[in-house]
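All protein chains of the complex are present and in place, except for one that has been dropped.
As written, the chains take the letters A, B and C, and residue 1 is the first residue of each chain.
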Amino acid sequence: MIEITEQLIEVQKVIEAASLKEAGAINTFIGTVRNHTSGKRVIRLEYEAYEPMAIAEIQKIIDRATLQWPLTGWAISHRIGTMLPGEIAVVVAVSTPHRKDSFAACQFIIDSLKQTVPIWKKEFFEDGDQWVSAHP
Amino acid sequence: MIEITEQLIEVQKVIEAASLKEAGAINTFIGTVRNHTSGKRVIRLEYEAYEPMAIAEIQKIIDRATLQWPLTGWAISHRIGTMLPGEIAVVVAVSTPHRKDSFAACQFIIDSLKQTVPIWKKEFFEDGDQWVSAHP
Amino acid sequence: MIVKIKTFGISRDILGGREVSMELTGTSVGDLRKSLSKQFPALDKLNSLFIAVNQEYAPDEKVLSATDEIALIPPVSGG
Partner (left out) sequence: MIVKIKTFGISRDILGGREVSMELTGTSVGDLRKSLSKQFPALDKLNSLFIAVNQEYAPDEKVLSATDEIALIPPVSGG
């Protein structure tokens, strides 16, 4: 399952989409909106995605992961739109027969997602806003 | 939260127990009962624990993890009693400010748990049973 | 050739619209980069800027056609 959604992400649903009776191990990463960045309080965030390309890029990451680890299941849900601190921005879940692979594959997927998938976030502070990572 | 229970583990509850608004990253490992071992079909399992010592040993693992990573929350639930293939035997959830630490800490906890915590499982096959790892 | 460019994140603020049409001198992604850079120098200050063609990251050598879906990909920050 690859999902880009404006709704609250239901973690349980993502885990279930990645699970398989034969799995043995399921690793799940949940990324939440932090309430501060470089010491400044974050009021809210706006996420936007270039949706069809984001889904295609996530699929490429999954394809690469599948070559490296024996995935029995996987699911990725990324939220877009307005979010508040503490809310869940992304959930990645993978299942594998053995636990070590589940950790490695899940970490690979979230690390890659942050590098290549066209999704952007803007942080809003009490005194301004900024597109994250845009400038040096 | 450290829990050893005969009830079905509710993953969502464990994740919530490990979460903190300030966290940023939550990693969760779910271990399920596999339906075969060395090619033999597993009908059911029996888990037992030396409960007070198991809880004390899990606490020691958490203490060691806390020295190495900035945990903002953690929760571990291990089921005992009779289990069927596909059911969840253990859930470990940790939250940290940054994602890399959440993976490392969660993996350390489950790896250590499997090495030192006094919990035992017996696998039942169609034609017999065995205590896992007891013999070379 | 006139191309339509989809914008996202900070590139939308810089170009001033969700979809911007540009007269292109040359036919490659590299040529588009040069035109963009000349017209919107603020793009040069970004950490990175990729150009996607038909929803794939495109190298500078790629030749564009008027029907391609072109998009600016400033530094991503998902997750």
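Operating definition for what follows: contacts are C-beta pairs under 8 Å (C-beta built on N, C-alpha and C of every residue); 3 or more make two chains touch, one makes a residue touch a chain.
These numbers come from a predicted model, not from an experiment.
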{"item": "Touching partners, among the displayed chains, of the absent chain", "value": "B"}
{"item": "Option from B:13, B:100 or B:121 whose C-beta touches the chain left out", "value": "B:121"}
{"item": "Which residue of B:47, B:69 or B:103 touches the chain not shown here", "value": "B:47"}
{"item": "Absent-chain interface as seen on subunit B, which is shown", "value": "31, 47-50, 52-54, 56, 78, 89-90, 110, 113-122, 131-136"}
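Throughout what follows, only the chains that are shown with their structure count from here on.
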{"item": "Length of the line joining the C-alpha centres of subunit B and subunit C, rounded to whole Å", "value": "48"}
{"item": "Residues of subunit C whose C-beta touches two or more other chains", "value": "79"}
{"item": "Residues of subunit B engaged with two or more neighbouring chains", "value": "99"}
